[in-house]
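With one protein chain removed, the remaining protein chains of the complex are shown where they sit.
Per-chain numbering from 1; labels A and B assigned in written order.
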Amino acid sequence: MRELWASCPVSPYNFPMKAKEIALAVGGQLFGDPEAEASKPVPLEEAGPGTLSFAFGRAVDKPLGVVVTDRKPEEFNAEAVILVSEPRLAMAKALELFVKEPREPGVHPAALVHPEASVGEGVYIGPWVFVGRGAKLGRGVVLEAGAFVGEGSEIGDETYIGPWTYIHPGTVVGRRVRVGPGCALGWDGFGYALTSEGPVKIPQLGRVVIEDEVELGACVTVDRATLGETRICRGAKIDNLVQVAHNVVIGPGSVIAAQSGIAGSSRLGKGVVLAGQVGVADHISVADGVIVTAKSGVAGDLREPGVYSSGVPARPRLQFLKAISLFYRLPELFERLKRLEERVNEEENPRKAR
Amino acid sequence: MRELWASCPVSPYNFPMKAKEIALAVGGQLFGDPEAEASKPVPLEEAGPGTLSFAFGRAVDKPLGVVVTDRKPEEFNAEAVILVSEPRLAMAKALELFVKEPREPGVHPAALVHPEASVGEGVYIGPWVFVGRGAKLGRGVVLEAGAFVGEGSEIGDETYIGPWTYIHPGTVVGRRVRVGPGCALGWDGFGYALTSEGPVKIPQLGRVVIEDEVELGACVTVDRATLGETRICRGAKIDNLVQVAHNVVIGPGSVIAAQSGIAGSSRLGKGVVLAGQVGVADHISVADGVIVTAKSGVAGDLREPGVYSSGVPARPRLQFLKAISLFYRLPELFERLKRLEERVNEEENPRKAR
Partner (left out) sequence: MRELWASCPVSPYNFPMKAKEIALAVGGQLFGDPEAEASKPVPLEEAGPGTLSFAFGRAVDKPLGVVVTDRKPEEFNAEAVILVSEPRLAMAKALELFVKEPREPGVHPAALVHPEASVGEGVYIGPWVFVGRGAKLGRGVVLEAGAFVGEGSEIGDETYIGPWTYIHPGTVVGRRVRVGPGCALGWDGFGYALTSEGPVKIPQLGRVVIEDEVELGACVTVDRATLGETRICRGAKIDNLVQVAHNVVIGPGSVIAAQSGIAGSSRLGKGVVLAGQVGVADHISVADGVIVTAKSGVAGDLREPGVYSSGVPARPRLQFLKAISLFYRLPELFERLKRLEERVNEEENPRKAR
C-alpha cells in the first residue's frame, strides 16, 4: 500500500521552468533573458522576480520575472517578456507546463473491483471505490476515493472520476473525460404521469453517454434517458451544480456555467454557451453558437446564432419596485395611449365623427 | 460476500414481454398479434420489429413491433398495437414490466451497522454504509454504497437510499421512499441572528420527516427544522439539486422540478407543481393545485389554484437591452402620458384654465 500513499505529491506542481521553455510552449515571441527561471505562476498583484505572471490588456510598473503579455515588451521591467496574440490560450498552455501527473497506478486494498470487471493498464483506483460486474476501465483511468462505477459501465482511456461521484450501471464515459467530486451520472430522469391519484413514476430505462474530452465540475447531475440516451458531446465543458435532464443532448464544445439547468429532451447545438443560472425549458432546440447570458430563461427554440438575454439587472430596491409596479400596469398604459392618440386624431381631422 | 457481488444484474431489465402481457398491464385495447414479443423498449426513432415503442399524438410509417398509442391502430404497420387513453400513465405501467428487482438481500462486510440498530428482513446494505445506534431499518430496505443513516433515524419498508447520501440523526423516512445519490437530509437549517458583531448561529434542534412514497433525486438538500419538523408529505416527487429549507412543509403529491428552492417555513399545498429553478420566499403559503412555471419567484402567498409565472423569456440581446432600459424609464413614461392627457383635456374643454 505504500506506493499508493506515495503516489500523490503534496505539491502537484513542477519545478521551475525557464522563459525559453514557456515561450516555446505558448508559441510566443521572447524578449529578454531566455534562461530566466520562473519558480511558480502567481497573480500579477503578487508577481516579482523569479515568478511567472500574466499581464493582459495592461502593463505594470514593478520588477517582474517572466511575464506573458499582449502589450509591448518595453512597457515592462521584467527578466523576460513573452509576447502572445491569444492571451487566454497562452495562459492555458503556460500553466499546463506546471501541472504534474497526479497519480501513480495501483489499486487500493480498500477498493472493491468486481472480478468480472475489465481494468486497463496504468489505472489508479483509490480507497472505497466500487467497480461493478462487467464494468470496463480503459488505460490510465483514475478513480478517486469513493468513485462508484456501476455494473456494465464503460470508462474510456485516461479519464478521471472524482471522489464520491456516482456512475449508474450502464453509463458510457469517453476518453480524457474529467468528472469532479459529488456528481451523479445516470440517476433517474424526472418523469411522472400526473394522475388524479397523484404522480406515477415512469421508469427510466435509457442511459447516459459522455463523449471524449468532456469536463464536468462538482455536484453535476446528468439524468439517464427514459428510453434511448442523454448525451454530452465531445469537448463540452460543464461547471458545478448544473442539471442535465433526461434525453438532453449537449452539442460538442458547448460551455455551460454553474447552476444552469437544461430540461428534458432539449438539444443544444455545437459551441453553445450558457452563462450561470440559465434555464432551458424542455423540448427546446438551441442553434449552434448561441450565447445565452446569465440567469436567462430560454422558453422557446433559438434558431439563429447570436447573444440572447433575459432577466432584470439588480437596481436599488425602490427604483425596481416602482418600475415593476408599472410593469404590471403596462396594459392600462397602452390603452390610455391608444385613447389619447384617437382623441388627437379627431382634433386634427376635425369633427367627422361628431 | 459472493452473493453481494452477484446480487445486481448487469442488465436491470427483464426478458422479452408479449403484447398481451403489456396490454393487460396498461389496461389497453389490443390489435394484431397477442403473442408478438418485444425484446426491449426503445425511442420511437429507433423502433422496429421486435421492440416496444410509444407513439403519442403522432403515427409513424415504418414497420414496428409492439406499439402503445392513443392514435388509430390502422395508422400503424406494427405486429401489435395497444390503444390507450392515458398515454403517460400507460407508459409508466408498460415500462414497469421491464424493471427487475435490483438487489438481493445481504449486508456487505465493509458496512458498519451498529449492534443496537434494528434491521428488518430482506434488507440490502452495501459497502461503506453507516447505520448508527438506535436506527431502525424496515423490511426490504436498500442502502446503497455509502448511505449514511444517523443515530436514531427510521427508514420505512422497501425504501431505497442512494449512494453517498447523508441522513442526519433523528430523521424519519417513510415506506417505499426513493432517495437519490448525494442527498443531505436533516442538515442544519440556515438560521442566524444578525448582530452588529456578525451573524450568530441559531442551533437547529428539529428534524426532517419524509412520508411514504416520496422520491428525491440526486443532490437534494432538505434541512432540519429549528424546532419541530421539516416535512415532505406522501407521494411528493422532488428533482435534482432542489433546496428545501427548515420548517418547510411540502404537500402530498407535489412535484418540484430541478434546482427549485423553498425558503424557511413556507408551506406548499396538495398537488402543487413547481417547474425548474423556481424560488419560493420564506413564510409563504401556496394553495393546493397551484402550478408555478419555470424560473418564477413566488414572493407572496398564492391563495387560489391556477398557473403562476414570472421571469422574462430570453430574446435577442439587443431587443432585451432596449426593453429593459425602457423598463426603468416606466415612471417617466407614465408621467409624460399623464401630462399629455391633461393637455389634450384642456384643448377639448377649452380655455378654462387660461
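Structural remarks
Here is the rule we use: a residue touches a chain if its C-beta (ideal position, glycine included) is under 8 Å from a C-beta of that chain, and two chains touch if they have at least 3 such contacts.
Note that this is a predicted model, so its numbers are computed, not measured.
Contact with the chain that does not appear here is found for just one residue of A:61, A:74, A:197 or A:348, A:348. Checked against the full complex, the one of B:219, B:255, B:272 or B:287 touching the unshown chain is B:219.
When you scan B:51, B:69, B:159 or B:259 for touch with the missing chain, the hit is B:259.
Residues 5-6, 8-13, 40-43, 45-46, 54, 86, 88-89, 91-93, 95-96, 98-99, 110, 127-128, 145-146, 162-164, 178, 180-182, 215, 217-219, 235, 237, 239-241, 252-253, 255, 257-259, 271, 273, 276-277, 294-295, 311-317, 320-321, 324, 327-328, 330-331, 333-334, 337, 340-341, 344, 347-348 of subunit A touch the missing chain (whole complex, contact as defined above).
Contact between subunit B and the unshown chain involves residues 110, 112, 114-115, 128, 130, 132-134, 146, 148, 151-152, 164, 166, 169-170, 182-184, 187-188, 190, 192-195, 198-203, 205-206, 219, 221, 223, 225-228, 241, 243, 245, 259, 261, 263, 277, 279, 281, 292-293, 296-300, 302, 306-313, 315, 319, 322-323, 326-327, 329-330, 333, 336-337, 340, 343-344, 347.
Heads up, the rule we're going with is that only the chains that are shown with their structure count from here on.
Taking each chain's centre as the average of its CA atoms, subunit A and subunit B sit 24 Å apart.
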